[in-house]
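First the structure, which I've put down as structure tokens, then a few questions once you've had a look.
Showing subunit A:
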Amino acid sequence: MIVPLEHILILAGLLFFLGMGGMLAWRANLIMMLVCIEVMLNAVMLVFVGGSARWGTADGQLFAIFIMALTSAEVSLALAMVVYLHRRRKTIDTDRFSEMKG
Partner candidate 1 sequence: MTKADLMAFMPLIILAGGSVVVLLAGAVRPGGWLYELALAFVAAALVWTIALPATAAMPGLAVTPFSRFFAVFLDGTGLVALLLASGYNKRRGIVGEEYPATLLFALAGMGAACAASDLLMLFLGLEAFTFAFYILVAVERDSVRGGEAGLKYLLNGTLSAAILAMGIALVYCSRGTLKLAELALQAAPPEPLFLAGVCLVLVGLAFKLSWVPAHLWTPDVYQGAPAPVTALLSTASKGASVAALLLVLPLAAVWRGGHDILWGLALATLVCGNMAALVQSSIKRLLAWSSVAQMGYVALAFVALPAGGARAALFYIVAYAAAGLASFGAVAVLADGTDRDAIEQYRGLGYRNPLAGAALAVALFSLAGIPPAAGFMAKFAVFSAALRAGETALAVVGVLSALVAVFFYLRVVVALYMRPADGMEAAVRPLSISEGVALAIPTAAILFLGLYPSPLLDLLIRISR
Partner candidate 2 sequence: MMADPHLLTILVFFPLAGCLLVLPVWKRPAAARPLALGVMTGELLLALWLYASWQGLAALKPILPGYLLVEDAPWIGAFGIRYTLGLDGISLLMVMLTAFSFCVALAVSWRAIGEKVGLFLALLLAMETGIMGVFLALDLALFYLFWEVMLIPMFFLIGIWGHGRHIYSTVKFFLFTMFGSLLMLLAIIALHLLHAQQSGVATFGLHQLIATRLPAGTQLWLFGAFFLAFAIKFPLFPLHTWLPDAHTDAPTAGSVILAGLLLKTGSYGLLRFGYPLFPQAAQTLTPLFYTLAIAGIIYASLVAFAQEDMKRLIAYSSIGHMGYVAIGIAAWQPVALSGSIIQMANHGVTTGALFAMVGMLDERAHTREIGAFGGLWGKIPLWSFFFLLFSMASVGLPGLNNFVGEFLVLSGTFTKSPLAAGLAFTGIVLTLVYTVRLVQEVVFQTERKPLPLADLDRREICLLALLALLVILMGVHPAPLLDLIHGPVKILVGGAP
């Protein structure tokens, strides 16, 4: 381990919650929300890789790789959704999609 695990965790936590904060704040732009999700997932991967290094097992790395795969699947679907919604409403402002409420 090059640095204590705690430092990696704090870095990852910082990134994770930055991403979360961004996602909450960027309600007007769907693309940016997806970007923020990527940031969060990256942080998760960082933790896994850190853990893997800490314990010397491959599971963490594998989990990180699976997350990558999942992310690609989700992003492709999410972007298709963006295209679909934009085509319908000419906007990617999520606040505009609030027909159902209550």
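The candidate set was assembled so that all candidates are chains of the complex that A comes from, given by their letters.
Definition applied: a residue touches a chain if its C-beta (ideal position, glycine included) is under 8 Å from a C-beta of that chain, and two chains touch if they have at least 3 such contacts; residues count from 1.
Owing to the predicted nature of the structure, the values given are computational and were not obtained by experimental measurement.
Visitor: Once the contact definition is applied, which of 1 or 2 turns out to touch subunit A in the complex?
Guide: Candidate 1 is the one in contact with subunit A.
Visitor: Help me check something: in the complex, which residues belonging to subunit A touch candidate 1?
Guide: The contact residues of subunit A facing candidate 1 are 5, 9, 12, 16, 19-20, 23, 30, 33-34, 37, 40-41, 43-44, 47-48, 50-51, 54-55, 57, 59-60, 62-63, 66-67, 70, 73-74, 77-78, 81, 84-85, 88, 94, 97-102.
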